[in-house]
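Everything on this sheet refers to the single structure shown next.
Heads up, one of the protein chains got dropped from this complex, but the rest are sitting where they should.
Moving on to chain A:
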Amino acid sequence: MNFKTANIHSTQDMRNAVDERLPLVLSTLGYQESFILVDTKLALGYLSVLAAGGAFLLEKKLKFEEGLPYLKLLLLAYFILTSLSWLYQKFVIKNTIYTGKKGKNVVTIGGEVDKYTPEYKLTITVKSEGRDAGSTQEVVLPFTSVFDKYGNLHEGELAAWIKDQLELNEKNK
(Lines give C-alpha, C1' and ligand atoms only; values in the text may rest on other atoms or scores of the structure.)
Protein backbone atom coordinates (compact mmCIF):
# COMPACT_ATOMS: atom_id res chain seq x y z
CA MET A 1 0.00 0.00 0.00
CA ASN A 2 1.22 3.43 -0.89
CA PHE A 3 1.13 5.76 2.10
CA LYS A 4 1.02 9.50 1.99
CA THR A 5 3.67 10.60 4.45
CA ALA A 6 4.04 13.83 6.38
CA ASN A 7 6.45 15.33 8.85
CA ILE A 8 4.87 14.49 12.21
CA HIS A 9 6.46 17.55 13.78
CA SER A 10 4.61 19.90 11.46
CA THR A 11 0.86 20.32 11.89
CA GLN A 12 0.77 22.18 8.58
CA ASP A 13 2.40 19.27 6.78
CA MET A 14 -0.04 16.76 8.28
CA ARG A 15 -2.91 19.04 7.42
CA ASN A 16 -1.75 19.17 3.80
CA ALA A 17 -1.52 15.39 3.71
CA VAL A 18 -5.06 14.99 5.05
CA ASP A 19 -6.37 17.67 2.67
CA GLU A 20 -4.79 15.87 -0.26
CA ARG A 21 -6.16 12.44 0.59
CA LEU A 22 -9.58 13.53 1.86
CA PRO A 23 -11.24 13.47 -1.62
CA LEU A 24 -9.90 9.95 -2.16
CA VAL A 25 -11.20 8.82 1.23
CA LEU A 26 -14.64 10.29 0.60
CA SER A 27 -14.80 8.75 -2.84
CA THR A 28 -14.36 5.34 -1.21
CA LEU A 29 -17.42 6.24 0.88
CA GLY A 30 -19.33 6.95 -2.33
CA TYR A 31 -19.10 10.73 -2.44
CA GLN A 32 -18.41 12.57 -5.64
CA GLU A 33 -16.27 15.69 -5.29
CA SER A 34 -17.53 19.01 -6.60
CA PHE A 35 -14.95 21.43 -7.95
CA ILE A 36 -17.10 24.53 -8.38
CA LEU A 37 -15.38 26.53 -5.63
CA VAL A 38 -11.82 25.88 -6.68
CA ASP A 39 -12.62 26.19 -10.39
CA THR A 40 -14.23 29.59 -9.88
CA LYS A 41 -11.18 30.76 -7.95
CA LEU A 42 -8.83 29.45 -10.64
CA ALA A 43 -10.88 31.11 -13.38
CA LEU A 44 -10.79 34.47 -11.58
CA GLY A 45 -7.06 34.09 -11.02
CA TYR A 46 -6.13 33.17 -14.56
CA LEU A 47 -8.36 35.89 -16.01
CA SER A 48 -6.42 38.43 -13.96
CA VAL A 49 -3.16 36.93 -15.24
CA LEU A 50 -4.54 37.38 -18.76
CA ALA A 51 -5.17 41.06 -17.99
CA ALA A 52 -1.56 41.45 -16.85
CA GLY A 53 -0.37 39.62 -19.96
CA GLY A 54 -2.43 42.03 -22.06
CA ALA A 55 -0.73 44.98 -20.38
CA PHE A 56 2.63 43.44 -21.17
CA LEU A 57 1.70 42.95 -24.84
CA LEU A 58 0.46 46.52 -24.96
CA GLU A 59 3.85 47.75 -23.80
CA LYS A 60 5.54 45.74 -26.54
CA LYS A 61 3.21 46.69 -29.38
CA LEU A 62 2.15 50.29 -28.76
CA LYS A 63 3.75 53.50 -27.55
CA PHE A 64 2.81 54.54 -24.02
CA GLU A 65 0.45 57.36 -25.09
CA GLU A 66 -1.31 55.23 -27.72
CA GLY A 67 -1.89 52.33 -25.35
CA LEU A 68 -2.93 54.38 -22.33
CA PRO A 69 -6.75 53.98 -22.65
CA TYR A 70 -6.40 50.21 -23.02
CA LEU A 71 -3.91 50.09 -20.17
CA LYS A 72 -6.42 51.83 -17.89
CA LEU A 73 -9.08 49.26 -18.80
CA LEU A 74 -6.71 46.35 -18.18
CA LEU A 75 -5.62 47.78 -14.85
CA LEU A 76 -9.25 48.17 -13.81
CA ALA A 77 -9.98 44.59 -14.89
CA TYR A 78 -6.97 43.29 -12.97
CA PHE A 79 -7.98 45.19 -9.84
CA ILE A 80 -11.59 43.98 -9.99
CA LEU A 81 -10.64 40.35 -10.69
CA THR A 82 -8.05 40.11 -7.92
CA SER A 83 -10.44 41.81 -5.46
CA LEU A 84 -13.21 39.39 -6.42
CA SER A 85 -10.86 36.47 -5.99
CA TRP A 86 -9.83 37.74 -2.56
CA LEU A 87 -13.45 38.29 -1.48
CA TYR A 88 -14.41 34.87 -2.83
CA GLN A 89 -11.69 33.24 -0.77
CA LYS A 90 -12.57 35.19 2.36
CA PHE A 91 -16.37 34.94 2.32
CA VAL A 92 -17.31 31.98 0.12
CA ILE A 93 -14.53 29.41 0.24
CA LYS A 94 -13.37 30.34 3.75
CA ASN A 95 -11.64 27.23 5.09
CA THR A 96 -13.46 24.73 2.90
CA ILE A 97 -11.31 21.76 1.96
CA TYR A 98 -13.89 19.48 0.44
CA THR A 99 -17.31 19.64 -1.17
CA GLY A 100 -18.97 16.53 -2.44
CA LYS A 101 -22.25 14.81 -3.14
CA LYS A 102 -23.75 11.42 -2.54
CA GLY A 103 -27.28 10.95 -3.75
CA LYS A 104 -29.15 13.94 -2.38
CA ASN A 105 -26.70 14.70 0.39
CA VAL A 106 -24.18 17.48 -0.10
CA VAL A 107 -21.31 17.40 2.35
CA THR A 108 -18.97 20.32 2.96
CA ILE A 109 -15.89 20.01 5.13
CA GLY A 110 -13.92 22.95 6.45
CA GLY A 111 -10.74 22.67 8.46
CA GLU A 112 -8.46 24.68 10.68
CA VAL A 113 -5.30 23.86 12.60
CA ASP A 114 -3.52 25.57 15.41
CA LYS A 115 0.21 25.51 14.78
CA TYR A 116 1.10 24.07 18.17
CA THR A 117 -1.78 21.62 18.68
CA PRO A 118 -1.67 18.34 16.73
CA GLU A 119 -5.36 18.37 15.97
CA TYR A 120 -7.42 19.11 12.90
CA LYS A 121 -10.58 21.04 13.77
CA LEU A 122 -13.10 20.08 11.14
CA THR A 123 -16.51 21.52 10.44
CA ILE A 124 -18.72 19.02 8.68
CA THR A 125 -21.94 20.24 7.14
CA VAL A 126 -24.43 17.92 5.51
CA LYS A 127 -27.26 19.36 3.50
CA SER A 128 -30.01 17.60 1.65
CA GLU A 129 -30.77 18.99 -1.75
CA GLY A 130 -33.96 21.03 -1.79
CA ARG A 131 -33.87 21.67 1.93
CA ASP A 132 -32.13 24.79 3.13
CA ALA A 133 -31.17 23.97 6.68
CA GLY A 134 -28.34 21.51 6.84
CA SER A 135 -26.83 20.14 10.00
CA THR A 136 -23.38 21.22 11.03
CA GLN A 137 -21.09 19.59 13.52
CA GLU A 138 -17.70 20.69 14.76
CA VAL A 139 -15.36 17.82 15.41
CA VAL A 140 -11.71 17.40 16.26
CA LEU A 141 -9.51 14.89 14.49
CA PRO A 142 -6.36 14.17 16.50
CA PHE A 143 -3.56 13.64 14.01
CA THR A 144 -2.26 10.79 16.17
CA SER A 145 -5.33 8.76 15.28
CA VAL A 146 -4.62 8.70 11.55
CA PHE A 147 -0.80 9.08 11.36
CA ASP A 148 1.61 6.46 12.68
CA LYS A 149 4.95 7.36 14.23
CA TYR A 150 6.66 7.35 10.83
CA GLY A 151 4.26 9.95 9.51
CA ASN A 152 2.30 7.58 7.29
CA LEU A 153 -1.30 8.59 6.77
CA HIS A 154 -3.59 5.59 7.23
CA GLU A 155 -6.42 6.28 4.86
CA GLY A 156 -8.49 3.36 6.07
CA GLU A 157 -8.64 4.82 9.55
CA LEU A 158 -9.38 8.28 8.20
CA ALA A 159 -12.22 6.81 6.14
CA ALA A 160 -13.64 4.96 9.14
CA TRP A 161 -13.45 8.11 11.26
CA ILE A 162 -15.13 10.27 8.63
CA LYS A 163 -17.83 7.63 8.17
CA ASP A 164 -18.54 7.64 11.90
CA GLN A 165 -18.82 11.43 11.92
CA LEU A 166 -21.17 11.41 8.94
CA GLU A 167 -23.39 8.79 10.59
CA LEU A 168 -23.43 10.82 13.82
CA ASN A 169 -24.44 13.82 11.77
CA GLU A 170 -27.23 11.81 10.21
CA LYS A 171 -28.54 10.79 13.65
CA ASN A 172 -28.46 14.30 15.04
CA LYS A 173 -30.65 15.65 12.28
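Please note the rule applied: contacts are C-beta pairs under 8 Å (C-beta built on N, C-alpha and C of every residue); 3 or more make two chains touch, one makes a residue touch a chain; residues count from 1.
To be clear about the criterion, contacts and distances are computed from a predicted model.
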Chain excluded from display, named as in UniProt, from "Signal peptidase complex catalytic subunit SEC11", "RNA-splicing ligase RtcB homolog", "Eukaryotic translation initiation factor 5A" or "Sec1-like protein": "Signal peptidase complex catalytic subunit SEC11"
Residue, one of A:I8, A:L29, A:A52 or A:V106, that touches the chain absent here: A:A52
Sites on chain A contacted by the missing partner chain, in the whole complex: 10, 12-13, 20, 35, 38-39, 41-42, 45-46, 48-49, 51-52, 55-56, 64, 68, 71-72, 74-75, 78-79, 82
